[in-house]
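One structure is given below, represented as structure tokens, and several questions about it will come after.
Missing here is one protein chain; the remaining ones are kept as they sit in the complex.
Let's look at chain A:
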């Protein structure tokens, strides 16, 4: 497995190569083959998001700059685009590649569209504040965004025409307005959909998972309260399933079409800041400084690596590798042997008094039985 991780505290990018079964918390488990650090800067210019584009790595850094690194040449800097954000505090909320263009959006609504290879960009202003921005893979030119008190909006970017606007859910039982704060959005378009049908799934900072279908009105068709804590990440797995995590320790798989929780991914101690899915493997990273890989079906941890700094984004580059079974088999008996040794040592300690009492008791009991039989 090969993972790329952005280190928050050092502003660096880390490349981890490990086998399945890696666990840095266990001395006798396989350890990562290599952890290399690249593109080190400071904490104040940390990488907020990054993606791999062909053989380039595009990283959006705090302070409004986007750096392009050559992934094949030890992540050497190719180009740096500055001043893409509205202010110094303006953070990048999303960065993705779609239809040979790279889109980066900031919280205030500065959307930069970058042309790869030439590395030229133009900036489009959206109405902020924005917490998430995403594009439809099947229909180029259609994008969706949402944020704090910015309800879900789907636009055609060329004409800036709003094609679908979400409507807030009805007031609650006290007739109070439900606040809006969309934290992540994804298109859930089916292949057989008409071109003007928009299906989307969102997660909110108020713990909701919502599914919108433009054929059935502007309000969410399905609305589930998943958690009391803000949901901050989401990765769409298929037509009906998502993986999302909250600001506490929960990362869960959820079916947004019938509202059932499909299971939690155990292990995290701190909040998960980034999730990434590739080939049935889920990679998570967050404030507990561990990057973990899970198998999506069984939800078992298949790798756990300590990174040394908090993590703002992860990317699983290669999920598959030949399983070095020999190593695993070797490792297991060792652990068993150790346990055996420990037990032995404990046995030695147990004082001879206890032994004696046991002897006393058993022999007395036997005698008593015998007496009864007679």
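Just so we're on the same page, a contact is a pair of C-beta atoms (placed from the backbone, for glycine too) under 8 Å apart; a residue touches a chain by one contact, two chains touch by 3 or more; residues count from 1.
Note that in this section contacts and distances are computed from a predicted model.
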item	value
Chain not displayed: protein name in its UniProt record ("Ras-related protein Rab-22A-like", "Thioredoxin domain-containing protein 17", "Ribophorin II" or "Brix domain-containing protein")	"Brix domain-containing protein"
Touch criterion as defined above, residue of A:129, A:259 or A:308 at the omitted chain	A:308
Contact with the hidden chain (one of A:249, A:293 or A:314)	A:249
Missing-chain contacts mapped onto chain A	7-12, 24-27, 42-43, 232, 247-249, 269-271, 273, 287-289, 306, 308-310, 345, 349, 353, 356, 359-360, 363-364
